[in-house]
Structure formats: structure tokens, C-alpha cells
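Removed: one protein chain of the complex. Kept in place: all other protein chains.
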Amino acid sequence: MTKFLLDYVRQNQGTWRVQPQVRAGGQFQDCIILVFGKPRTAVFAHIDSIGFTVRYGRELIRIGGPRAQTGYHLVGQDSQGEIDCTLIVDEETGELSYEFTRPIDRGTELTFRCDFRETDTTVQSCYLDNRLGVWNALQLAETLENGIIAFSCWEEHGGGSVAYLAKYIYEEYGVHQALISDITWVTEGVEAGAGVAISLRDSLIPRRSYVERICRIARAANIPHQLEVEGSGGSDAKELQHGAQPWDWCFIGAPEDHVHSPDELVDKRDIAGMLALYQVLMVEL
Amino acid sequence: MTKFLLDYVRQNQGTWRVQPQVRAGGQFQDCIILVFGKPRTAVFAHIDSIGFTVRYGRELIRIGGPRAQTGYHLVGQDSQGEIDCTLIVDEETGELSYEFTRPIDRGTELTFRCDFRETDTTVQSCYLDNRLGVWNALQLAETLENGIIAFSCWEEHGGGSVAYLAKYIYEEYGVHQALISDITWVTEGVEAGAGVAISLRDSLIPRRSYVERICRIARAANIPHQLEVEGSGGSDAKELQHGAQPWDWCFIGAPEDHVHSPDELVDKRDIAGMLALYQVLMVEL
Partner (left out) sequence: MTKFLLDYVRQNQGTWRVQPQVRAGGQFQDCIILVFGKPRTAVFAHIDSIGFTVRYGRELIRIGGPRAQTGYHLVGQDSQGEIDCTLIVDEETGELSYEFTRPIDRGTELTFRCDFRETDTTVQSCYLDNRLGVWNALQLAETLENGIIAFSCWEEHGGGSVAYLAKYIYEEYGVHQALISDITWVTEGVEAGAGVAISLRDSLIPRRSYVERICRIARAANIPHQLEVEGSGGSDAKELQHGAQPWDWCFIGAPEDHVHSPDELVDKRDIAGMLALYQVLMVEL
């Protein structure tokens, strides 16, 4: 993903309104920071994915919180070559294993096999969480004049990159406003097609005054949106909240159905609304 | 609370022995730092409260860990005005909801309605945790010559401000000794009226040498106190322990009964002892 993104930026930034400074490699590990103009707000989009690690024998353990169902196709690569195997869930114990023509190397990482489906109104695939958040950031980059886009790692499995990205961005640019470009859940209060979700809380609670500014801007711009209120869940914002810099943050993203499965489904209207809202916010915040 | 405290400091500091420097706003978000003389020790008192957030329909979810009982009165405010509603706990599922004359805006925050009761020997109200810790800090301010008082946010719901307050205080003033001015629980080992509690541990364990110094000072000053030993619970000290500065910390506070309910009850002798101990410690540590 890091290489793909660096290539994409190199090939496309010529057509962007502003050419960003690119920070990557070395102290940034597998992360990338794009700095446009005089930034006031930073967008965080995580580039990692959920999946599985091969343990001992045919055992699998989770990376992050993927849904598991017997028959899911998993792909990867080990010392003996390409892998395309099948996930097995033990009905009694819930334990995970794989079926394949040969044993797979210990420690190999497996991900869902991609089956991308598109209709007039929806996209469906594994990893829309968070490829759509990344897509949103890249679309935003085309017209962005002032702002930061940070591509972060390991969000799905405990985090660990946003802490240093946040420190760097705060100390180098004085930026302390963040938007989390990520995908959320369709629930009884958040419907597909009813607009991008602005999260008022998940397991953490963002600072009220900041979220209210965002809601006012969304209303004034007439962008369809839904207010989300959850008691659990988290995002890259956890590291912003707990770090030693005083960040204001807000999670804003399209909702998806079939979360963390190979069949994640998002309504195109919500994707369009997500991008429109980010475009306005990066100007107005 | 932030505005109340800033007003209170402005109006009262003229009568204090030393006028503190006041750090607030901007990078301090909703927190306040008062710096008196040449500080060696910092007192942390959190100014946030537990409560509830309105989710979808009539659903409520918790902010922090409030006790929930059908009939509790909750107050708040939304776009349609003042709210004074009743908490309902589903007996089977434990799910929380409200009863009110109208629907309440999604995301609205509700708190216990205050019913302050005072006798010759006790005070009783919601939010003695941590209004009493704040009161203790403000009383301490009247005679404090050298020290820092930090009013922190979000302690009840995952924290997020002490990390940057601790970094700022350590880097600007070299202070690395902390006292947590907060309220603890009456238990089988800690009685109401038997003195302020000095915590030897909760879910975290403070550095032994620092806590032993504090106990020696308390004994030498003849201040009634109780040693608390718990296996769970936490405080602002979590962020001091886990931050990237080498803080010594100790939780010292009066114990309360009916924890996290509208009926929190504290013995006045323990409050007086709490203040007396902080006054001695800020001189001797």
C-alpha cells in the first residue's frame, strides 16, 4: 500500500491544484504525510487491513477483528509461493483454521480474496474499510490548497503510528485539528444512503465544541449527513485523544453494511457526500 | 466548569497568599493550570463528570461509569430547550432509556440532577467525585506558596488531557511529583470518618519510595488517614504512569459512599483531613 500510494502521488500530483510536500520512509516507517500549503487541519486515513496470521499446524489467529465464516477465501504468500485457501470455523469452539493443498509457513499473513462488485448505486468488496477512506483522501488531494493528509498504519490492530505522526504534525506545523477519514457501520440509527456519518462519539468522546463546528458547517453547506452515537468502537482518534498533544478530532465517514467481511457494502451517495463534506471542511475549519 | 473556575480564580486570587500564573485556552483546551511560586509538586483535579449520551430513539449510553437506577432524574439541554427527564433501566436487558415529554436530540449529554444535602457531619450530592477534589484544590490555592494546580478533563471517560498537561508541566517547570486530588470509595478497609485515604495501589501501583514519603509526612503531621489497597479502579494517574515523563504520583482523597450515584456521601472530617494533608504535603514534598 505504501509503495502504491507513493507511486500514485508521483504520477498524479501534477494535475493537483497544489503540489504537496511528501514525507515518507525512515522515521515515518510505512506511513506517508502529504503537506499542502499552510495546513490548519489534518486528515488521517489508515492503510492497513484486517486479516489472519497462520499459527501452528492449520490454526489461524485474527489480525484486528475480521468476521469469520467457513468458506471465506483467503489469499497470501509464503516461502513456497502464492496461497489461495479456505477459512474453516469450528462450529463448537469457534477456532479458526485453513484448508489448503499444502501446509502454510508459520506467521504468514492472509487476507480476504478481493471480489469487487459495483452497481449504479453501490460498491461492494472486502476492505472498503478503509480503502474508501484512502480513496476519499486521494480525491480530496486533487483540489486541496491547505491541509495535511496522513496515511497511517496498524489502526486495525492496536495502533502505533498515529502517536508519532500526531507529534510530528503538531510540532512541525502547529496543526491540532483532525478529521478521521474512515468507514463506519450501518446501524439502527445510521442508514445506507442517508448521508455521510459524523460521529458524536464511539468508545471515546470528541471535544463538543469542535464537533458542533463541524455539524454547523455541514448544515450550512447542505450536505446530507447523519449523526452517529455509539458506545463502543474506535479509530485512529484513540491515539490523538491519548497522545501528549491537544488534538481536536472528529470521525467522519460513509457507513457500510457487512462490516469486516469480504462483502462490505457502501452506498455511492454516501461516498460522494463524504468527499463533499471533507472538501468544505478543509476550507472552513 | 472551565468558565466557572476561571471566574472563581479571577475573583478570589486577590485574597490568596500568592497570585498564580494562569494557563488556559488554546493548547490547554478546557483545562486550566495554576502555577504558584517555584513549584516542586503538581495537584491534579479532574473537572469532568459521569453521565449519559442520548443515542437513537429513547436509548441512552453511559459516559464513564454512572450507577443506573430507574427513577433517577437527569438534566440537560438540546436545541429545543431545557431537559429534566427520568432514567429507565430495563430489568431484563439492563438497557438504558429516558422518559420525557418529547424526544431529545441525538447526542445530547445528560447528567444527574443535583440534590445537595448537608448535615453537621456530611455532605451528599451527585458529583462529589470530583467536585470535592476541585474544592480541595481551590482551598489549597488560598495558602499555596509553591506548587501547581492542574484542572484536567475526561478522567471519567478514558482520559486524554493529563498526557499533555504532564508533558507541559514537566518540560516547563521540571516538576515530576504529583498528587491526585480525587474521591475514592468506602470499602471494607476504608471507612467514612476515619480519615483521608492514601492509596497504595488501584489497578496501577505507584512508586513505593514516593508513597512511603507521603505516609511518613502524614504520620508526622498527625493527620488521620487510612491506607487503601485496591486491585481495580484508576484515576488521572494512569496517564502520568503511561506518559513519556518519569512522574511519581499518589492518589489522596476522602472516601465516599454511594459511588457514581446521585447520592454520593462524604464525611466532613475526611474532607478537612484531605485539605490538611495537601497543605502539609505541598510544603514538605
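We just call them A and B in the order they show up, numbering each chain from 1.
Rule of thumb we're sticking to: a residue touches a chain if its C-beta (ideal position, glycine included) is under 8 Å from a C-beta of that chain, and two chains touch if they have at least 3 such contacts.
Only a predicted model underlies this, so the values are computations on that prediction, with no experimental measurement involved.
Summary of contacts with the chain left out: across A:65, A:103, A:160 or A:174, the touching residue is A:160.
Residue A:53 is the one among A:53, A:86, A:122 or A:203 that touches the chain not shown. Considering A:27, A:93 or A:119, the position touching the chain not shown turns out to be A:27 (whole complex). Contacts to the hidden chain, counted on chain A, fall at residues 27-30, 53-57, 61-63, 106-107, 109, 154, 157-161, 163-164, 166-167, 239, 243-244. Taking the whole complex into account, chain B touches the unshown chain at residues 176, 187-189, 200-201, 203-205, 207-208, 227, 229-231, 241-246, 248.
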